[in-house]
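We show some of the complex, not the whole, and keep each chain where it was.
Letters A, B and C name the chains as they come in the text, with residue numbers starting at 1 for each one.
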Amino acid sequence: MGFKHTDSDLTLTHLDQSGQVRMVDVSDKKRSAREAIASSTVRLSADAYQLLTAQDNAKGEVLNTARIAGIQAAKRCADLIPLCHSLALDYIGIDFELDPTQHSLHIQATCRCSYTTGVEMEAMMAASVAALTIYDMCKAADKGIVIEHTRLLRKSGGKSGVWEAQS
Amino acid sequence: MGFKHTDSDLTLTHLDQSGQVRMVDVSDKKRSAREAIASSTVRLSADAYQLLTAQDNAKGEVLNTARIAGIQAAKRCADLIPLCHSLALDYIGIDFELDPTQHSLHIQATCRCSYTTGVEMEAMMAASVAALTIYDMCKAADKGIVIEHTRLLRKSGGKSGVWEAQS
Amino acid sequence: MGFKHTDSDLTLTHLDQSGQVRMVDVSDKKRSAREAIASSTVRLSADAYQLLTAQDNAKGEVLNTARIAGIQAAKRCADLIPLCHSLALDYIGIDFELDPTQHSLHIQATCRCSYTTGVEMEAMMAASVAALTIYDMCKAADKGIVIEHTRLLRKSGGKSGVWEAQS
């Protein structure tokens, strides 16, 4: 199943034996409780960071907006990532942590489902769109904001079990 | 217009005078030709990079899929970023550059429109979703793939004119 | 779980302990047959009511269009209501009742699913969008049409069982 890499078991699972894309067949996979946690970091200028954090109300409005955007994007992940399966998420949560020394905002997105496929892409999408929303709301102050290190931190459930990023 | 930052002219333009989010009013802004270029870098393991690039057909299928995903996401940017204006893009293009020394794929997304608002978010969204699609298609081989440096490279058009990232 | 109200057990279930929005976790909830019925009333002027109802064909076209709009909106409820779970509905039906004495159209929307969360929002969305579609199709004749009393009539299934509106 999948395009065979010559020297290993590694495959690009979204390609079939003739080398063409198709959605991976999950008919025979078992439902299990699955979770994925992804993170992303938004690095701002000192001025933009100050603007974002100086007043509680402004900070609350911006972070809430980004949280809603990330949650909505997780639900629509299969609309955006061509070979992703549609699935119904049991939980989506997005946490923010401010880092005043780095003028950074750290985003962590957690998704859960009880299904036959993992939710890594949903968590990655939630973190990415939350980060892009922060960019959008601060870009008038700083177009040079950079979104760094969007990655999977941890996944659990399914046949391959727990995986954790090496820090 | 916007929530006033105490020490400067900087404002969070998506907040009104009472500090609450609303879409910025562009009724009075002029249409002009606008362009934005954003980039993102997908850093893979040596094995995953080899898998992605070893065979022309596999590489072509993966990159074409990511390109289509990025183009579609740019068109739907306002569906995903809460305070973005809907607009009709004149052009969306996505270029890939492989870096064998870093096992990286560099993504550059260009958007153009003739409208009253810029297309920075559309270009950022296109680069991000293309990167996420690469992650999705290679994650069976390497869950530790990291999306780095998603950022705006250049914009032109509109009242603020040309802006370029400092490399 | 949820932001605690001081004097009672009441909580805003979409806020976590730190007071921030997140999707409620339904991982541990049981699937059961659930149904929700919502209603809404469109009050027209005498002229607009006459226009809507005078000819069977016109009435049929308008009501069918509103019915389709309500059904489609129920399916897309989670796209619109930020903290709603995506789910697959088993049934959506929309009934109309004309009230010539009040120049009103009464809408009743019924949704059913076999899932871990209720379908109250899907029924409320279906009734609301059907009502808005009636407004759209009659607004050239009467911009003053009012949508009244959009509310839940009844729900059943799930841990909390049957709930009925007090008339």
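Please note the rule applied: a residue touches a chain if its C-beta (ideal position, glycine included) is under 8 Å from a C-beta of that chain, and two chains touch if they have at least 3 such contacts.
Keep in mind that what you see is a predicted model, and the values were worked out from it rather than measured.
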item	value
Assembly copy number, counted for this structure file with 3 shown	6
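Note that only the chains that are shown with their structure count from here on.
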item	value
Topology of the chain contact graph, where touching chains are joined (line, ring, star, complete, other)	line
Rotation in the CA alignment of chain A with chain C, degrees, nearest 5	120
Taking each chain's C-alpha mean as its centre, the one farthest from chain B	C
Gap in Å, rounded to a whole number, between the CA centres of chain C and chain B	36
Separation of chain A from chain C, taking each centre as the mean of its C-alpha atoms, in whole Å	31
Junction residues of chain A, two or more chains touched	68, 72, 76
Residue ranges of chain C touching chain A (in the complex, touch as defined)	16, 20-27, 78-79, 82-83, 85-88, 115-116
Partner chain A, residues of chain B touching it in the complex	2-3, 5-6, 8, 10-15, 19-21, 40, 47-48, 50-52, 54-55, 57-58, 61-62, 65, 68-69, 72-73, 76, 79-84, 120-121, 124-125, 128-129, 131-133, 135-141, 143-152, 155, 163, 165-166
Partner chain C, residues of chain A touching it in the complex	33, 63-64, 67-68, 71-72, 75-76, 88-94, 112, 114
